[in-house]
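A protein chain is absent from this complex, but the other protein chains hold their places.
So that you can tell them apart, the chains are marked A and B in the order they are listed, and the count of residues begins at 1 in each.
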């Protein structure tokens, strides 16, 4: 009997099925150091136990996107091993603070299936949930991926495309952020005087700095998340692909952009929700990532006087500085754009 | 007086001598994160404190090969600084679980000496032992290396080649694995349904994935182990060598292969013994490692109903996928083979 897992093909997914993913993982201060060293994170709450304690956390929490990547990584062998493309994210919500020492695991429920008209592949929609050791939820998000069929002649399942919210409701934000003591939040120490009231919809912020990505860096990151998709690691095989090179994990780009966004959004310490995300073009090692953000919306979070929510669109580019805020012309993204990421952050009021 | 250590030459070794190696090292969760990020380890027992606790460990133990590399690294300045080649390993046994916070140190006893007929070098056999802070043993292995003579005219010691076992006895396995609670071992969470009874001698498993190695990665790993052999780090000098490039530490290849072997051996969570190992060809950065394993033997471990032992031969290749299980034709290894590693793993029954 073959001992190696070939991964699921499109016809192996059943609507409503819940898949428990392998390899629970205890996250530690070692992971935090590596994460910081790969992305240059500087948000004070995640960087300093003391800063975190002063505003009400028991200690510095994990960066939200690190939690996301660890949960995402678990889903890869079951969901996207035979994926052609990662198509999108929606309804991502961070539900609980995660600290070093917590153990994360994940499940995914198949919530939609739609075969492509060529009968060679189909789109699989899953709602992935991340859990702590006590079974409580830390994260939920929907993603959809195009997955190969094993056999073009397999029967097609009925079309079943879920209705997805385009934006997470403000009332659903804040579960992974304890009530913070605003008076104890030291804006100078955090690196910027700007708080909730200083941002207005339409603000566009060039994050200025560029970050060139090396093969070793994205490989170290992606393995840290136990994400095993071979396109990220196997140059021998990739050299024969259309791209000709290893493809950098899309989540790596998201974290690079988040790291760059500190310059302009230093107090937006918590990613509360992911409304949507699109990997517009692939990134390869040797290319330099730049980013800019637009404030799409502001919202008070019901019953929270401590923090408010900013809905941001962060655009990342490669080998193109963002002084002119490159985005879309008509329906086409402009040259150099690689990521279009729509998310909610919380920031002190 | 010269303050720099030139390292020992062949004539500096005395049969029976015990060398205490420098630099005790406290291993931490930081080392674990780095190790995982460099090799993509996914064995559940080492990845999750919760998973480990449920089956009887107090917390997640260190990966066995990380322990091996840290112990090995200490021996380099004394044993193999002037080595021409690392010839082999035998009788490697893991003797105790190691946890983050433990401090490792090492000694080596010279157990064999045999000068080469050209009088320019000789083979040194050492039994290296790794210890914890309390003086208890965590690891023992024999290795032999070809070491330069300082002076071709130095007198030759009497030939003394130790008798080495080709295979560690099953009765000697399991000391570094506590009795585990089989019913609590969650095979789904561990990533595979296959247990001891599912493997049979002769099984050949292609581990499928490829991993391209970068200079930064093997350097970071090798320094983490405090292994200072200059061939791994000094491109200026290596550019004038026959290889023309930095040589990747052989242990790095072993760990890459072990990481890849998860796909097919997900429950073989503990390396219990090293029967032998041969670095067939050098690996350089930019090359892609593939691996496959054969089950050579199965054995019950006396007095253990919880786990059984599989004797594996894992072959690693470079720039050659292992779908056709490349190994040896006659006495010659096939093109692309870089590692032939013979070891025992424990797996739940």
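What we mean here is this: contacts are C-beta pairs under 8 Å (C-beta built on N, C-alpha and C of every residue); 3 or more make two chains touch, one makes a residue touch a chain.
The structure displayed is predicted, hence computed values, not measured ones.
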Residue in contact with the excluded chain [from B:67, B:208, B:221 or B:254]: B:221
Listed residues A:98, A:147, A:190 or A:345, member touching the removed chain: A:190
Contacts of chain B with the absent chain, listed as residue ranges: 1, 3-5, 20, 22-26, 28-31, 33-34, 77, 101, 103, 105, 133, 214-217, 219-221, 223-224, 226, 228, 230, 233-237, 246
Residues of chain A in contact with the chain not shown: 28-34, 36-42, 44, 47-51, 60, 188-192, 194, 198-199, 203, 205-212, 214-217, 220, 263-266, 286, 288, 290, 319, 321
